[in-house]
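Apart from one protein chain that is not included, each protein chain of the complex appears where it belongs.
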Amino acid sequence: MTGNLPDCSAFLDAKGQVLRELPDFARDAETLITLYSMMVKTRVFDAKAIALQRTGRLGTYGSSLGQEAISVGVASAMSEADVFLPSFREHGGQLWRGVSMEELLLYWGGDERGNDFAGPRQDFPVCIPVASHFPHAAGVGLGLAHKGTGGVAVAIAGDGATSKGDFYEAMNVVGVWELPAVFVINNNQWAISMPRAEQTRAETLAQKAVAAGLPGEVVDGNDVIAVREATNRALDRARAGQGGTLIECLSYRLSDHTTADDASRYREDAEVSRHWKTEPLVRLRTHLVAEHGWSKDDEEALLRDSRTETEAAAERYLAMSPQPARAMFDHLYATAPPDIAALAKEMGDG
Amino acid sequence: MTGNLPDCSAFLDAKGQVLRELPDFARDAETLITLYSMMVKTRVFDAKAIALQRTGRLGTYGSSLGQEAISVGVASAMSEADVFLPSFREHGGQLWRGVSMEELLLYWGGDERGNDFAGPRQDFPVCIPVASHFPHAAGVGLGLAHKGTGGVAVAIAGDGATSKGDFYEAMNVVGVWELPAVFVINNNQWAISMPRAEQTRAETLAQKAVAAGLPGEVVDGNDVIAVREATNRALDRARAGQGGTLIECLSYRLSDHTTADDASRYREDAEVSRHWKTEPLVRLRTHLVAEHGWSKDDEEALLRDSRTETEAAAERYLAMSPQPARAMFDHLYATAPPDIAALAKEMGDG
Amino acid sequence: MADLTMVEAIRMALSRALEDDPDVIIFGEDVGIDGGVFRATDGLMQRFGAARVRDTPLSETVIAGMAVGAATQGLRPVAEIQFMGFLYSAIDQLANHAGRLRNRTRGRLSCPMVLRAPFGGGVKAPEHHSESMEAMLAHIPGLRVIVPSTPARAYGLLLAAIRDPDPVVFLEPKRLYRALKEPVANDGIALTLDCALVVRDGSDLTIIAWGAMVAEVGRAADALAERGISSEVIDLSSLKPIDRSAVRASVQKTGRCIIVHEAPLTAGLGAEIAADLAEHCLTSLLAPVVRVTGYDTVMPYAQLEDRYMPDAARIQAAAQHVMEFA
Partner (left out) sequence: MADLTMVEAIRMALSRALEDDPDVIIFGEDVGIDGGVFRATDGLMQRFGAARVRDTPLSETVIAGMAVGAATQGLRPVAEIQFMGFLYSAIDQLANHAGRLRNRTRGRLSCPMVLRAPFGGGVKAPEHHSESMEAMLAHIPGLRVIVPSTPARAYGLLLAAIRDPDPVVFLEPKRLYRALKEPVANDGIALTLDCALVVRDGSDLTIIAWGAMVAEVGRAADALAERGISSEVIDLSSLKPIDRSAVRASVQKTGRCIIVHEAPLTAGLGAEIAADLAEHCLTSLLAPVVRVTGYDTVMPYAQLEDRYMPDAARIQAAAQHVMEFA
């Protein structure tokens, strides 16, 4: 069974104590509050999404409970020119990048329009087939390098994803072509019912980078500062033409795999409880309170605002009229061949 | 471009000098002569196969020139209970295991009967889709372990094969399930026109084992003693229930990729010439001469015998009557469904 | 004889196979302690041990390829792909290896493996979880492709697939996993592979379907019967090889044929059946052979999937069209 997390690079420990000199960005109260706020918002959004699913108003949904620091930390390090390629559990990163809650709900509610975000137009939609977006990230990196935009492709997936050949093949080409691409692993210790230890004999997932001649490192994925700092360094390397990096972020999936899963079938409550002690929000809050005067009122206001925003998004989502059936033919091709055009017409507006 | 080979574990250097204490088997003249003889025979067979191809009597053929020590070394370490899963360039290993020259010619001549060897009935036929037999080796290892035969699956493929996801996925499961499987890489520095350096940024191919938590090692693939010794150790580990190993054998493809290839399009003659100095036969011959009284007569007799055997096999191959066309339906299923049976019947014996 | 759902019947067949034959092993993602995401293997690891029912890493290529390798060593692997949308990575192993190992070695090696995968829509699953790409598999020489349509059929066909000496892809219509129950005896009796089943006798037209569509066709046939149209319904069951004589015999009798499947129209398996009729039953045909299928577009997300999949209404409309043809 999965035990406690091994020691790894962190700036804040689980109790919010500063372990080593903070990077510049983490000495700025505003920055830290923004990071914290997005993590809280993500958690509030998660809860709402699950509630919607439980009441039949959303499809199967995978919560990011406990892993908010990873995708918020990663996304917060990225620039607009970069391209984010998320897996299905990185809601916080998508929100940070500018995808709206309403769009996320649309997607998880089973409506393609959720992928047509107004926000980061160049970002990829969620990738469901595990690890199959790593090759895209290599290609995006190739494209960005070719166009000389200075942008970097940043793909994120889970610990399970590291067992797929796609992950390996993509790392390999990123390595040998020195593509500007950063691969992040949200190692939440579980792939549905499969504990990390049974996924691979490798001691760390970061060490898999050795196979591609890439640098790989392990960071505490519950410390948003550590995640952002590691991502910063990886992005700098990529922008400097030094190629890709693999970052393993250690965290823990505090929730079921998705709303369709019942994790009590395969793991002990005690293990979950233990990991609640190291989750990412408390430590940052403690630090904010201790160092930056974060007050009870601030906290309550943040929660209230997050809930208001989430509720409003949910209401807009629920009020949206569905696409007409013929929308299934829209955008299949840039120009519909005769058969497709005929089908769309036949279906009418009903 | 690919330079000289890095230093790596060898017992005999290119000049046949003993570099370190020989393993027991390599102090036995008879064993060494058997190894040497099979390497010579393989080279003679290769030349004949190419001649047959050039005169339109064989299909596209990939020579193993310069890499004879690898598959002979590997196969010679294996027992009968083990299962060999070769790629398309490991004729020496197949011959050692008991596949006949005639069967090899049949296969490369485009006749399925070449895979129905009288010899090692459990061995796999040649695998053409690069690296796709590594998953088989994992499964064979699983089967052997399940049946408790003490057998080990031994798969071999080229440097290019290490870029395929199949290789990685298979290593990973071998690692985490501790399967009795040995993966050998014939790193002949080229994958068709792709030099090793452009295949991956990894410094060695052996280090790819790190990704699966497997031990990996680099040996001098031109030293049959080193190859056999490393394979012995890997097999021992596997038989002792300690799981798999990756062995990278450094060698050089002295020939074109296949008879359909023209390597002068993409590499310098000088590079090839340089590698002729380190090829595997000379060093062992020198050692045999110096230490075990191998004489000119012995050498000539060996060459004569090898040629006689090869010519006889080629004659038998050329004399074989082809399969009837309906043979294409044989063995599609254990029991032919009606359509297939009808097709076979319809085709008659013509 | 217990009333079982399809997923229970599948579990019973797997359990029976594990009991009867020590060479049967099961592996796939989450098939162990979790019992499979649909619970098809629930309790089997606990009962038969982790050496026989085993969770694999997240590697579809290896799941299929390891099954090939294990099958050559006398095991009978029953491997699971969690959803058909993730089976594409296994196609290389199916087409380049499983389907040809016996043929290319002239019978020396064989590949008695089963690859199970839930498939099809109708449960409002996330993207990539509702595909029906059985035609791609049915095109691969050397495979068998089986789809059950009821719990009892699932039990008997799965036992047959596991006992078959050649590779079988066993596709389970997830929409039916819990949709209905029927009595299923744990009698260890395998059904015969390669056979279609006439599930309803009729005289006016033949309707061919498989998997979840068989029930949909049944509903349509009921409605048609009320309007005096007598449908013969065939559950194709074996998608490869196709039981062509059963299909032809029915169409020769009725003179009309509709084929129903969830997969997209173009190059779907319905085409093969219609083509077979256009060659072998042309003179019997009183009306066009009509296919009622998923449309030639990407399977839409949950909100529109009902509008994508054939339903009784579309089947009835096609039947009406065929009956009125003159």
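Things to note:
In order of appearance the chains are A, B and C, and numbering begins at 1 in each one.
Rule of thumb we're sticking to: contacts are C-beta pairs under 8 Å (C-beta built on N, C-alpha and C of every residue); 3 or more make two chains touch, one makes a residue touch a chain.
Treat the numbers as computed from the prediction; the structure is a model and nothing was measured.
Looking at the complex as a whole, the chain kept out of the display touches A, B, C. Remark: the omitted chain is touched by one listed residue; of C:42, C:55 or C:127 this is C:127.
Here the missing chain is touched by one residue of C:290, C:309 or C:323, and it is C:290. Here one chain is not drawn; of C:89, C:150, C:231 or C:254, the residue touching it is C:89. Which of B:65, B:161 or B:313 touches the hidden chain is settled by the complete complex: it is B:161. By the touch definition given at the top, chain A reaches the unshown chain through residues 83, 112-113, 115-117, 121-122, 124-125, 129, 132, 134-144, 146-147, 153, 165-166, 169-170, 172-173, 176-177, 330-334, 337-340. As for the chain not pictured, it touches chain C at residues 61, 85, 88-89, 91-92, 95-96, 99-100, 103-104, 127-128, 133, 135-136, 138-139, 141-142, 240-242, 263-264, 266-275, 277-280, 282, 285, 287-291, 296-299, 301. Residues of chain B that touch the chain left out of view are 59-60, 88, 107-112, 126, 128-131, 160-161, 163-165, 191-194, 198-200, 260-261, 265-266, 322-323, 325, 327-329, 332, 339-340, 343, 347.
By our rule, only the chains that are shown with their structure count from here on.
With centres taken as mean Cα positions, chain B sits 45 Å from chain A. Counting only residues that touch two or more partner chains, chain C has 57, 59, 61.
Among the residues of chain B, those touching two or more other chains are numbered 165-166, 169, 172, 176.
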